[in-house]
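Note that one protein chain of the assembly has been removed; the remaining protein chains are unaltered in position.
Labels run A and B following the written order; every chain starts at residue 1.
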Amino acid sequence: MAEDAEGRRLAVDAPTRTPILEIRGVSKRFGSTQALDDVSLALQAGEIHALLGENGAGKSTLIKIMTGVVQPDAGELIVEGRPVRVGSALEAQVLGIAAVYQEPMIFPDLSVAENIFISHRDRGRIVDRGAMRRDAKAVLDRLGVRLDVGEPARGLTVAAQQTVEIAKALSLRVRVLIMDEPTASLSAHEVRRLFGIVKALRGEGVAILFISHRMEDVFQIADRVTVLRDGHWISTRPRGEVTPASAIRDMVGRTMGDFFRRTPTRPGDAVLEVRGLAREGAFAGVSFTLRAGEVLGLAGLVGARRTDVGLALFGIAPADAGEVLLDGHPVTIRSPQDALRVGIAYTTEDRRQLGLIFALSIAANITLPTLRRYLSRFGLVRRAAEDAVAQGFKERLSIRAPTVEAAAGTLSGGNQQKVVLSKWLNTRPRVFILDEPTRGLDVGAKAEVHQIIDELAHDGIAIILISSELPEVLAMSDRILVMREGRQMAVFDSAEATQERVLAAAMGQPLTPPAAVV
Amino acid sequence: MTNLLRRVRPEQVRELTLVFILIAIVAFFATQIPNYIAWQTFNDISTGVEVIAVVAVGQTLVVLTRNIDLSIGSVVGLVAYFVGTLLASVPGFPAPAALAIAIAMGGALGAVNGVIVAFGRVPAVVATLGTLAIYRVALVELSGAKTVTTDSLPAWLLSLPRVSVVSLGQLDVRPLVLLALAVVIVFQLVLSYLPYGRRLFAIGSNPDAARVAGLPIQRDVFVAFVLSGALAGLAGLLFLVRFGNITVVAGQGLELQVVAAVVVGGVNIFGGSGSIVGAFVGATLINVLQQSLIRWPAVSAFAQDAILGLLILLAVASDKVILGRLRTIWVQARRRDEEQAAATSAEQAIRGA
Partner (left out) sequence: MARDLVRRLASWEGLLLAILAVIVVVTGFAVPGYLNPQNQINLLELSVEKAIVVLAMTFVIVSGEIDLSIASVMGLSAVLVAWLKEQGVPVEVGIVAALLVGALCGLFNGYWVAVIGLPSLAVTLAGLIGYRGAALLLVGDRSIGGFPEWFNRLGQQPLVGPFPLALIVFAVLLVGATVLLQFSGFGRYAYVVGSSPEVARFSGVRVRRVKLAVFAMSGLVSAFAGVLLLARLGAVRGSTAEGFELDIITMVLLGGVSIFGGSGTMAGVILSILVVLNLRNGLALANATGNTQAGVIGALLILSVLVPNIAAAARSRLGRGRSAEAAVIPKLSDL
């Protein structure tokens, strides 16, 4: 194998001309998380380069660094042999680096042609509608796409909006196009069309960094495949040398050793039964039974729509088909109040936006869903009672804070998460849905949260644990339900679940026949 | 129905509806008021509308970016007074200079708003509520509570309202109306054909995308406020011509009528869509309504404001509810079209393969 200056292995047939964009030794840390650690990557003009990795592998941070949103702590970016500093989105644009995301950013009230050319500075003083339309059509032709360029962008499908963004990048003379999960919301036909576009781009000499969880897409279109894991570069190989199995092994290969060990709990009776739950446009056919004291891990990758299931059970985005039974009785959940009434609690995955009011005290946050319990006859808050409850949780969950009157925003991430857990525990739930409860927490805090989950299971609460961290799901769950793009793929018992099996199911590539759906 | 909707965009439906409503109102009042359809009525209405129309043009620019300018009433009054005093105390002051001063003064006042909103990041409603008061104070201080009276004003100014540029039978086309129309046309063109105008739509349509696309949001919003002020300044001159007598309460309450005109005229209060022509039709509609109500004995002349308030609410509510539904239907129809086209092309591909 050939080696580059850094001593990394290079595929034999890797081109030796100057890469159009090179990332050398880039590292980035956010608080206590090392998002990227000495990662290097070289993109060649006219290649489609796939980037694989689990959630948390560092892909998004890499994109942010490449598009100037975030600055690396160490390492450099080199464009066509010259080191550059990408300090802003505008600088990235000038350098020819553009990104298209899963959620396209378009202007619904402007026409397609205008969306493409809105940030151009060099189109002259007067907007020439005719010329703009012609040029827009020309750009779209290069991509092999036909769109009505005069119509407002509002009516476009996600696929078409993506195309518009790609056309915009192309018109700005993009040299490196980053595509983040471009196929996640597309139909099969739209995916075919997108690949046509991407190949056309490649033909024009654009380097495309293609980030996707869908193996079949990667293997259809990529020229080379790079795998990241936990912020480290693992491998870069030409497509011919990669198989789905080898890629998954690269993505996953960590030891399970030091992880939290659950204390064995005998599950009680069935508490929650879900049959054929579906919400149009989000998920369908979700069915499972959950017993008291049992932890059901909900695993899957970005776009799996697990959160949507949680939101449906909690009444924020109610399902439009299927049944939910609690203790054997059917229940209708159309609002959070309904969910709370039947004993379902839900902690959101975005603690900052949706979980806590930072300016409010810990005690006030904890009692928010259950405030009625702490009001006197005249509707005044019984502070003493409220503080006592908060104090109780502070001790039980070891929340580190000066007092329960401290503002929630002053706590560390782990302690904030404990406040969120306290808030929902206080509602005395029978079913507790935890959505990414240890996201952004350091090892110690994670362990504490896992301990709490273990105790909750012991206390007989039925728990649904939504998590994108495979080791966490495997260590904590009694059973694992794997979802992919809104569909239920497999249910594993903890005994038969391995990282590879779960990840494979999550990517739609089952390694062994999945267990029967329960 | 869906077939029709496929071809016509919801915003166009909105604009057409507005015109229909205007025609309906005129038709209705024609049955109620004798001699309603007469050129005299047209003249009366058209000489009332130019002030509001010009200010509405500026307000549209600001509202398109998701902001609002409540200070224009004070700007109109302040400029009217200042220019009036100037013309009264300096005999032979050239008209073009007066025009230039009016616009420049308005622009400067608008620039203050622009700085506070675009760079100070103070919400527009707060900032312009404050400058509304501050500019009114400036007017009072400047005037010493005196009034500009018509006899002090130069003759050319006073005769402007009655001069006719063109006379088609009994229809008099007045220069001020032409000026207002010219402003409307010019700025409609700006919005349609200048990159700046298109960026205003972008900023209101999706501020996050505008930031990501690197659009100069602060600068563009600042300019929008300057233009709004400058047009208010021009309207101040028109106000002076129309009324002659300028007291310290000149222009008070104008902002409410202008916002009403803009909202009724189809400019989305959330920004991103609307047109100058629409705002002009809205201003005309409101003016027609007001002038007609005065002539209609069945309803008290004092009903105007109540009806105006109702109109605004109806316009904003129906925009959200009806336009929203129309848009959803339209989007779904287009998607279905696209899917069908995709399916047929896929079939052809398979057959051909």
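Before moving on, here are some points about what is shown:
Going forward, contacts are C-beta pairs under 8 Å (C-beta built on N, C-alpha and C of every residue); 3 or more make two chains touch, one makes a residue touch a chain.
Bear in mind that the values here come from a model prediction, so they are computed numbers and not experimental data.
Of the listed residues B:Ala118, B:Leu153, B:Ala213 or B:Val259, the one in contact with the hidden chain in the full complex is B:Val259.
Only one residue from B:Ile68, B:Val148 or B:Ala213 touches the chain missing from this view: B:Ile68.
Of the candidate positions A:Ala45, A:Ile316 or A:Val342, contact with the hidden chain is made by A:Ile316.
Among A:Gly25, A:Gly150, A:Pro318 or A:Pro369, only A:Pro369 touches the chain that is left out of the view. One of A:Leu90, A:Ala321 or A:Leu354 touches the chain omitted from the figure, and that residue is A:Leu354.
Looking at chain B, the residues touching the absent chain are 68, 116, 120-123, 125-127, 129-134, 136-141, 145, 248, 256, 259-260, 263, 269-270, 300, 302-310, 312-313, 316-317, 320-321.
Summarising the interface, chain A meets the missing chain with residues 30-31, 33, 35, 55-61, 64, 231, 302, 316, 336-337, 339-340, 346, 348-360, 364, 368-369, 371-372, 374-375, 378-381, 407, 409-410, 413, 423, 436, 439-440, 468-469.
Here, only the chains that are shown with their structure count from here on.
Interface residues of chain B, counted against chain A in their complex, comprise 9, 192-195, 197-199, 201-202, 204-206, 208-210, 212-215, 272-273, 327, 330-331, 334-335, 338, 342-343, 346.
Considering their complex, residues 89-90, 93, 105-110, 114, 118-119, 123, 125-127, 129, 151-152, 154-157, 160, 189-190, 193 of chain A touch chain B.
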